[in-house]
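Just one protein chain is left out here, and the rest sit where they should.
For subunit A:
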Amino acid sequence: MMNVNRYVLSRSLHFGQRLVSRSTRRAATDAERLQQRRSIRTQSRNLAYAKDLFLGQVNKAEVFPYPEIGNEEVEEINQLVAPVEKFFSEEVDSAKIDREAKIPEETLNGLKELGLFGIMVPEEYGGLGLSNTVYARLAEITSLDGSIAVTLAAHQAIGLKGILIAGNEAQKQKYLPKLASGEHIAAFCLTEPGSGSDAASITTRATLSEDGKHYLINGSKFWISNGDMADVMTVFARTEVVVDGVKKDKISAFIVERDKLGIRGRLAFSACEVSFDNVPVPVENVIGEVGGGFKVAMNILNSGRFSMGSSSAGMIKKLIELTSEYAATRKQFNKSLGEFGMIQEKFALMSINAFVMESMAYLTAGMMDRPGLPDCSLEAAMVKVFSSEGGWICTSEALQILGGLGYTKNYPYERYVRDCRILPIFEGTNEILRMYIALTGMQYAGKVLTGKIKEMKKGNIGLALGMVGKKLRASFGSSADLGLTGKDGVVHPSLAQSAKKFEQNVDLFGSTVESLLYRYGKTLVDEQLILKRVADVLINLYAMTAVLSRSSRSISIGLRNHDHEVLLTNTFCSDAFFKNNYWMTQLQKHSPENNDANIKKIAREVLENRAYVCSHPLERTF
């Protein structure tokens, strides 16, 4: 019988597990503006959409129709976008910034004056108080320069986020105004030389002073963006707490001010290393509860990821403009480059990728902006994985279109490629995020299935019959109907085929998940290659959801060029459908397509040898 009852998950699942961010609405004082303040609550999570895919179900209400914003907001966004675009095209010299490895003072000041340092800080603290959707829209423009994008994101998506979502009123009043105006710059200090992906293992310590008024922080942090110029840092360190009479070492979050170091405190910066030598921090500067720092960290990271979708999309759209100009005019063999199949494929790749990324990003942002604030950390992680890898591939292909020219520093392509390489690494490596995506969903599915088993044991015949019926239907090969198409379908009829493929994938995914839980139980946590495929399928499913929802809306409202959207949607879904089926086939029991055992063996032998194992092909034995 299924032994999913005792489903224990290891620390890899501890990334912000038991938390959900909740917002409280403030009554609108003018027009339709809603401010959302976030605070951390310790309740069971209100996961958004993707979790039901693990059960082979589609929670249509969450994602159809595609989130829409009011007319006024659209106008407002257009207004906000114009000066930022103008600034970036006229005042930002990306080549110079790259060459000198520094953002000039005037450019930074221009960005501060534009208000780009406090986009999501509420108006009462001096920020712009804009929604996730608007933030994502602005990220499309700031991504045109990699250094600026990272500086701004490190400052507000993670640097000051802790104070914003977990700080108390006093802390917000004290720090947010200057951070929002850019007078102070923020940084997020979690990673250490010995603790990257394994964030819970940090060793920086904060010891309470004898008078109980200060903590002294000792340790060093690594890879800290804005580390060299930050005035206000969110620092994570271990503190001793007493839980149920037992002394434990738990992580706490602190606000550390650069210029309040005191006599003995010393802060040293090198490129991105920040080391703390007896740095005093007043006890009022603890964010949230003492010992509750890890949750704060995970919440901060989870809330900023979705914007990578729109920033990558913005960058790719720009590259499409630049490269298509070249492909239309450059001629070889008496034809323009654009007439060759392999070049055409690259344009299709870039267009589809940009399309999927922005669809996913704005779907996620739209869900996050809903009242009640569903926990979209799963969806945001998926957007991040897809966009970082898509961005890397597309910038590489864009460079390829230009050939030799693309490789030179005279053109921006190699800079885009270099800048993109960090995307799959920071903000949670894609490997860790895949684990998070797969395990969070598996945990949810496990709980639901366990619940069903308990019901059946109690004698709930209806439930048992339902499950048997489902298995019979599946074995007779009837296709799934999840309500996306047909008379009351939420997807537009011209996308019916793609929707059907999606439904088939979801159905198969649900049974695949069930069978994996059954087969592996608790040991699933260690099967990374299996979890990787589960995550990849889920990412594709979410992507398909996003494009189906978006293009359905575009057709229904008659948006310009919606037939091109249909083309992109169908192409992507068809491709994703086959990839998903292939991966799910590999996940079946004793699948001949699955080479995992061999892969592990190869790795073991190589790592034992600390080198390539084979004898040289030219060697002789006689």
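The definition used in the following text is that contacts are C-beta pairs under 8 Å (C-beta built on N, C-alpha and C of every residue); 3 or more make two chains touch, one makes a residue touch a chain; residues count from 1.
We take it that contacts and distances are computed from a predicted model.
S.K.: Out of "Response regulatory domain-containing protein", "Protein HIRA", "Electron transfer flavoprotein subunit beta" or "GATA amidotransferase", what name does the UniProt record list for the absent chain?
M.R.: From the choices "Response regulatory domain-containing protein", "Protein HIRA", "Electron transfer flavoprotein subunit beta" or "GATA amidotransferase", the unshown chain carries the UniProt name "Electron transfer flavoprotein subunit beta".
S.K.: Can you work out which residue in A:P65, A:G110, A:G338 or A:G521 touches the chain that's missing from view?
M.R.: A:G110
S.K.: Touching the hidden chain in the complete assembly: which of A:V63, A:V84 or A:L538 does that?
M.R.: A:V84
S.K.: Of the residues listed, A:L128, A:L152 or A:A166, which one is in contact with the missing chain?
M.R.: A:L128
S.K.: Going by the touch rule given at the top, which residues of subunit A touch the chain that is not shown?
M.R.: 30-31, 75-76, 78-80, 82-84, 86-87, 110, 113-116, 119, 123, 128, 560
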